[in-house]
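For this view, one protein chain was removed and the others were kept in their places.
Take a look at chain A:
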Amino acid sequence: MSPLSLSVLAAPAVITEPPEIDYGLLSPMLVVFAVGVIGVAVEAFAPKDKRRIVQLWLAGLGLLAAFVLTVLQVGAVTGPEAGVAIAFGTVMVDGPALFFQGTILVLALVSLLLIAEHRDGESAFAAQAATVPGSGEEAEHRLAGSQHTEVYPLVMFAVLGMQLFVSAGDFLTMFIALEVMSLPLYLLCGLARTRRLFSQEAALKYFLLGAFSSAFFLFGIAMVYGYAGSVQFGAVHEAIGAGGAGTIENGEPLLLIGIALIAVGLLFKVGAVPFHNWKPDVYQGAPTPITALMASCTLVAAFGALLRVFYVAFGGAVWEWRPMMWVVAILTMVVAAAIAVTQRDVKRLLAYSSVVHAGFILTAVVAASPEGLAGAMFYLAAYGFTTIGAFAVVTLVRAREGGGEAGELAQWAGLGRTSPFLACSLALFLLAFAGIPLTSGFIGKFAVFEAAVAAGATPLVIVGVLSSAVTAFFYVRIIVLMFFADPAESAPKVLKPGALTGTAIIVGVAATLILGVFPGPVLDNLVPQPVPEAVNGTQPAEAGMVPGDMFVR
């Protein structure tokens, strides 16, 4: 095959008509984008002292409106078809996409409460990020009460990226979404008010490693394009089914390399071992509200994208990627659980715990079945609420000196005596992380492990429950400290939760309990039902293929 014919084959159709775009279905993203843009304008034109309140209402209402629009679409896309592809197939509107988008929007709204929390004129963010830490200029800005209200538009852009990330219909759109999501987050990570150098270091680390992973991702896309002749997920799927698009002979290695590189990019965002090293540093360094946003929304978005790529685009190559996912899942669960045991800082511990949970969700990805998808979806939603609640508690426990957060676990001793409400909430969140029944964490764990067992990955599940037992050890240790130990000498000062943070914690508690006791409505209606064939005992679809009717291609 000559290079000439290749170019002829791949010659794109010239588009002469204006593109037809269903703005109605795109509206949730457009609303978030518009709010972000208006937010920038507000920064430019609104008086300084009014900005925060304007931005807060704008962002809050924007997220709410986007959520309502997303929910309205659920009715629009259900039917015999799994969903619709819009904007030339670059954006998919299907069940999983809507579920993930809705989850992201709600979680972002709860995180926004933490981001907006404001106490004696101080927020969690640096007064003026451009000043040198420790300089007189910084002190001046502090005294003047300067604030970075740019935080709100940045969050909106990040959320926009997440929405697009989970609904992208081709690799290039997904890459753009990845960058739209990541760049504001890099910036937000560096804005902590206290321990600013630490925060900036975290931002830089995150940025450098993130840039590397983006490069891997992009290179992988090139490889897959070489194999399939298209970046569309549906086309890639068909090409794999047909044994390659024929643009390049014996393209199998291209596909394998492509899968591996794209996996690196996505697993980095998920934070799976061995691509997890950024997580503890970034979670610890970033302002805690931003950590909450990353631990919930970013994780949901990253898994949403991972599931779409591996179930749709690479859905025909399950045999190729499943062994890799096995290894990654086992490593993630075992290594992170082992390291977490040695942690002494609350935020680092929660970061490692987030890595372990990513491992649990990966067991559902390995299943490559509708049950796996459903399990992962439920798990992500449940985990998101719980983790935001946990970080919300972290924001309230402050060191005696300097007003920074008391990260050291040892300082948390006796919290159950001094602030029973906070300690009980955190204990509930930790028990949910540990997967104790009657909390959402248990149902989530059950759902992902059940999917894995049904797909024949029982050894993976055994590793999973054993590392669960290890993680239980350090969650329980925190509870022991809070309830059974006497208050430490350097006991932290516990702030009364303000209306915003209080709401975030209550939402977390409510979601953890409701999803734990009555998971039915979510499991039965929101996440895809298993295909009937699988229930009848026949082989689900062809071996090595992900059943196709969950996502729109």
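Assume a residue touches a chain if its C-beta (ideal position, glycine included) is under 8 Å from a C-beta of that chain, and two chains touch if they have at least 3 such contacts; residues count from 1.
Just so it is clear, contacts and distances are computed from a predicted model.
Per the UniProt record, the chain missing from the shown structure is "NADH-quinone oxidoreductase subunit M", taken from the list "Substrate-binding domain-containing protein", "Crp/Fnr family transcriptional regulator", "NADH-quinone oxidoreductase subunit M" or "Cytochrome c-type protein". Across A:219, A:326, A:421 or A:483, the residue that sits in touch with the chain not pictured is A:483. Touching the missing chain, out of A:153, A:169, A:280 or A:519, is residue A:519.
Contact with the omitted chain, checked across A:453, A:495 or A:514, is made by A:453.
Summary of contacts with the chain left out: across A:274, A:323 or A:437, the touching residue is A:437.
Across the interface with the omitted chain, chain A contributes residues 374, 416-417, 431, 434-438, 442-443, 445-447, 449-450, 453-454, 458, 461-462, 465-466, 468-469, 472-473, 476-477, 480, 483-485, 519-520, 523-524, 529, 535-537.
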